[in-house]
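My structure is below; once you've seen it, I'll send some questions.
In this view, the complex is presented without one of its protein chains, the others remaining in place.
So, chain A:
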Amino acid sequence: MEKDEQEPTMSEPTKTKYDRQLRIWGEVGQAALENASICLLNCGPTGSEALKNLVLGGIGSITVVDGSKVEIGDLGNNFMVDKKSVGESKAKTVCAFLQELNDAVRANFVEENPDSLILTDPSFFSQFTLVIATQLVEDSMVKLDRICREANVMLVFARSYGLTGLVRISVKEHTIIDSKPDHFLDDLRLNNPWPELKRFVETIDLKTPDPIAYKHIPYVVILVKMADEWAKTHSSNLPSTREEKREFKDLVKSKMVSMDEDNYKEAVEATFKVFAPRGISKEIQEIIDDRYAEVGSNSSAFWVMVAALKEFVSNEGDGEAPLEGSMPDMTSSTEHYINLQKIYHTKAEDDCLSMEQRVKDILAKVGRDPSSISKQTIKSFCKNARKLKVCRYRMIEDEFSNPSVTELQKCLASQDYSSAIGFYILLRAVDRFAATYNKFPGQFDGGDIEEDASRLRTIAPSVINEMGCDGYELPEELCNEMCRFGAAELHVVAAFIGGIASQEVIKLITKQFVPMLGTFVFNGIDHNSQSLTL
């Protein structure tokens, strides 16, 4: 069940400090960050850098779990430790530095090895909003994944290993209303005008003799009228074939009398909006057809609203989602523009009111308080109804034991994916190596790297077979590079991986923008990194 979102208050100095990021996720997003509590496992550079970005952004609280002491070697890769801290608890040292970065964050540490904590105290993790698990081996990943899934705690894995590494989110379901896509078509409904819009358009005469008035008719009016004319002579259809579209565009162009008619120029540019398919997208259709849209008393607010959307689309929506309501700028007389704005605004409000009623009715039907989802939330849902997203992530053990055959085949067949799949397999193979030999291949100098490499090559097939790609051969150079890396945690790679992890955490917590899917496999050799959705 979702809590109502309240307008947060922030003191002036805090507000200016976060100014550049408030422009991205707003006050609501910022509040979500400030209310979140994050647990970090292992504070080598990967974890430390991930947390640094979150602390700078104003995350509510952090708990660093690491049982190791600062070593001399850490001075060469971790900015959050210094000479003075050698011999001290790494968790404590990193925590102190992070606290310095932002005194508003509540920073705690637990001096314990994460692998043991996972075994001995799984309930420890239930208190957190999200766990960032860095540098865990296969086995611990699987165990932690089960714990967090059970406790409904979000989980992000991140790992740096020489010039490779990975990031993987593991959450049962993450629903997004405010997905903020980069490019999204405005909701002008030129291809499907509703009665009020049609009536308004009818009051305007395109053939007005006044040249000033002629060039101040907004393109929305021009196109709705012309689309209507077209439909009348084309059995109520809109231009659909390439020739028809060209013909329609030429028709619009032919209405231009003089070169300075910006409104007609805009109309010509915007004809594609008339050709756009009516109704809701395939993606939204999938969401409303999702089994979670059949709501019960335990359904989240998101799914309750989706259920309402489903009803809306089949009834008063007439195949369309609630109108978004805003209008882009366009050449127009002020009067026309304002009138149009009102028309769009009014319909959006009416649609929202319908949705509100449906939401209340559904809530009542499933035995919940009809006012438990706020008007504000519903309004935001309506505005973003065409942009909803649902992200689901497989459990790690499922992915490991039963990877998607189609995705695997795609990766194995493509040159672009060859190093990504290679490193993915190797990252698991080195963990098995470590389980057998109590060290990672090539981890120590003086050992026989050649021997480690051949051992690694013998171990890799067990991973490959488990994944169901028997016969796949790991490129030798990749294998050798992996031994060369010797489980090194390079600062620059850690900073990159940690950066990505922190950004995914931000998206998950603010519930804005769209988190990555699959496993991001980093390739620091030629930067041909790929996401594998196995």
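Keep this in mind: contacts are C-beta pairs under 8 Å (C-beta built on N, C-alpha and C of every residue); 3 or more make two chains touch, one makes a residue touch a chain; residues count from 1.
Definition applied: contacts and distances are computed from a predicted model.
Peer 1: What name does the UniProt record list for the absent chain among "AP-1 complex subunit gamma", "NEDD8-activating enzyme E1 catalytic subunit", "Integrator complex subunit 9" or "WD repeat domain-containing protein 83"?
Peer 2: In UniProt, the chain excluded from the picture bears the name "NEDD8-activating enzyme E1 catalytic subunit".
Peer 1: Of the residues A:K17, A:K92 or A:K410, which one touches the chain left out of the display?
Peer 2: A:K17
Peer 1: What is the set of chain A residues that contact the non-displayed chain in the whole complex?
Peer 2: 13, 16-21, 23-24, 45, 49, 52-53, 56-58, 71-73, 75-79, 82-83, 100-101, 162-163, 167, 179-186, 266, 269-270, 326-329, 438-439, 442-445, 449, 476-477, 480-481, 484-486, 488-493, 495-496, 498-500, 502-504, 506, 513-517, 520, 524-529, 531
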